[in-house]
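Only a single protein chain was left out; the remaining protein chains are all shown in position.
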Amino acid sequence: MGMDFVMNHVWLRPLFMSVLVVTAVMTTCAWSIWFERKLSARMQNRLGPTIVGPAGLLQPLADALKMLRKEILIPRDADPWLFRLAPPLVLFCTVAALAVVPWSETIYIADLDVGILWVLALAGLMLLPIWIAGWASNNKYALFGGMRAVAQGISYEIPLLLSAMVPVILAGSLNLKDIVRFQHDHGWFVLWPPGIGLVAFVVFFVTSLAEANRIPFDVPEAESELIAGISVEYTAMNLGLFPMAEYVHTLISSAVAATLFLGGWDGPFFDATWYDGVVWMVLKTGVLFVFIYVLRWSLVRFRSDQLMYACWVWLLPLALGLVGAAAVWVKLTQGQG
Amino acid sequence: MGYLLDAFKASLVTLRQTRRATVTVEFPQVVRPRTERYRASFALVHEAAGPEGSPATEGGQGEEACIACKLCQQICPSDIITVTPGEKRVSPTTGKNRGYLADFTLDANACIYCELCVQVCPVDAIVMVAAAEVPSYAREDLVLTMDKLYANETQRRLSWANATKLWDMQDPTRTPPAPVATEAVVSVVPAVGNATESVAQARPVAPAPVENSEAP
Partner (left out) sequence: MFTALHPPARPDPYLDLDAYDPAADLMVLNLGPQHPSTHGVFRVKLVLDGEVIVKAVSYPGFLHRGVEKLCEKLTYANVTPIFDKNDYIAPMLNEQAVNMAFEKLLGLEVPRRARWLRTLLAEMQRIASHLIAVGTFALDVGGAIGGGASVFMYAFRDRDRVLDLFEELTGCRFHYNTHQVGGNRHDVPPGWDRRVLAEMDAIESALPDYVTLTAANAIFRDRTVGVGVLGRDLALELGLGGPIGRASGVDLDLRRDAPYHCYDEVEVRVPTFTEGDCYARFMVRYHELVESIRLVRQLVQGIPEGPIAALKPTKGPTHVKIKEGQAYVGIESPRGELGTYLIAGGNKGMSPYRLKIRPPSLHALATIPYLLPGNTLSDAIAILGSLDPVMGEVDR
C-alpha cells in the first residue's frame, strides 16, 4: 500500500491525478482572477481588491459566495432546460481537456495517444454549449453573442489545428508527452526548425486567444456592444461558470502552447525529479497566462468581420504553409530522425 | 507584423504604468485633502464672542448670527430652505432690535451646492462646510435641521467662503486684487468617522505657498 500502490493502480492513479490536477487548476484559476484584478488595477493606477483578506486575497472566495447566494433567474421565454444545461457544459468541455495535459513526466491524468486531438476536439465541442446559451436565453444580444462565438470558433479552429500539426509532424506523434520528450531530445519547437517553429507558435498563440475569446478577439462577449453577449441573461452561479470556464480555457491554452512549442516540463537547471519536474511547466504556462492578461488590458478589440477576414485570408494560408514547410523539413532531414 | 509590434508596444505602456503610484483613494478610510474653498454641506454660525462678561458669550461664542431675513430662502434655485422667523427682540450684545430664528430647515436632498445662499447672506450667518461626508442611509438624515446646522459649525471644518469674503472678492472697484486667502490651505481633513489614516497614496493638493497669484 501507499503512494506507490496508488500511482501504479490502473483506476486509482487517474482518479488521484484527476483530483490533484483539477483541484490545482481550479484553485489557480480562482486566484488568477485575484491576480488579474490586481495586475489590471496596477496597470490603471488603481488599487484593485483590498478589503477582503490581506491585499484582497480572499476576494475570489467572496465572489464565489456572492454568486452562490444570488437568485437564479430564468427568463420567462427562455428554454429552461437548455438554459440550465449550458453553463455546466461549458465548464465541462474546458475542464475535460485537462485530462491529457502533461504537467511533468509523472504528473498527468491520462497518457492518451491522441492527446492533442482530444484537446482540439473539446475546444470545438465547447462551441455547442456556448451556442446553446446564446439561443436558449431568447435574447437578441445573447443570440448575437452566440452567433459570433460559433462563427469565430469554427473559423479559428482550422488555423489552430493546422498550427498544432506542426509539432505533431515534427515529432511524429499525437501524444503530448511524446512531443515533449522529442523536444527534450532535439530542442524546443519554438527555436527550430528556424522560423517555422516560431511562426507556428505565434499562429497557435493568436488562434488560441481567439478560441478562448480573449481580447483582442473577444467579440462574442463585447461588453460595450453586446453588453455581455451569451451571458447577458444569466444570474448567480450560472453566470459565474462562464468566466470560470474562460479562465480554465485560457490556462489550458497556455499549457498546451507551452507543451507543444516551449518544451513542456523540459528545461535546464532543475532536475527532472525535483518536485516531479513540474517547475518548468508551471513557469512556462504562467508566463503565457500572464501575458494573455497583459494583452487583454492593453488592446482594443477587432470587429467580428475583421476577425473573420484575418482568419481566412491571413492565418489559414499561413498555417497551411507552415504545415507544408514542416512536412518538407521532416522529409529533408529524415535521415537525422 | 505591425499588429504584433503594436500589441507589444501597448503592453509595454500598460506594464510601465504598474510602477507608478496608484491614484485610488479608499474613501471611507482615507479622505483626500480638501481645498479650503471646498463646499459640501452647510452650517449656521454664531457671531464672534462679545465683550467679556456679556450675557451671550457662554461657550465662547456670541449670539446666533442669523437674523431670519429670508434672503437665502428667496434666492435658493431649488427651494429647499425654509426660514421660520422668531420674535424680534433686543440683542443682549448690541442692544439693538434684531430678528431671531424660530426654525431653519435646509433639505440637502435637493441641494445643488450653488453657494448662492452663502453669497446673499447679509450677516454671514450661513456658510458651507468642507466635510464631504454628506451621503447617508436615509433621506431624513439629509434634511438639515437648525440643530444639525449649528452643530456643523463646531464639528466640521468650515469652508472658506462667506458673504463678506465673496463680496470683497467680487468688488467691481477692486484694483489691484486683494490677497484672496488669509490662512494656509488645510491639507488633511479628518473624517467624521474613524478616519485617521494619512493620505499616503492620494495625490496631495499642494498646500498653497504664500505668495500672490498674479504672475507677471
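Letters are used for the chains, namely A and B, taken in the order the chains are written, and counting of residues starts over at 1 for each.
One rule holds for everything that comes next: a contact is a pair of C-beta atoms (placed from the backbone, for glycine too) under 8 Å apart; a residue touches a chain by one contact, two chains touch by 3 or more.
No experiment lies behind these values; they were computed from the predicted model shown.
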May I ask you to name the displayed chains that the omitted chain touches in the full complex? A, B
Among A:Ile227, A:Val279 or A:Leu318, the residue in touch with the chain that has been omitted: A:Ile227
Among A:Gly134, A:Gly197, A:Pro216 or A:Gly240, which one is in touch with the chain left out? A:Pro216
Only one of B:Ile67, B:Ile81, B:Ala131 or B:Ala161 touches the unshown chain, namely B:Ala161
Touching the absent chain: which residues on subunit B qualify? 2-3, 6-7, 9-10, 13-14, 17, 23, 34-39, 71, 74-75, 77, 112-116, 119-120, 122, 128, 159-161, 166-167, 169-177, 179-181, 203, 205-206, 208-215
For subunit A, which residues touch the unseen chain? 40, 43-46, 140-141, 144, 215-216, 218-219, 222-227, 296-306, 309-310, 314
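Operating definition for what follows: only the chains that are shown with their structure count from here on.
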Measuring from the mean C-alpha position of subunit A to the mean C-alpha position of subunit B, what distance in angstrom results? 55
Footprint of subunit B on subunit A - complex, ascending: 39, 41-47, 50, 202, 216, 291, 294-295, 297-299
Residues of subunit B touching subunit A in the complex: 4, 7, 10-11, 13-15, 17-18, 20-24, 26, 201
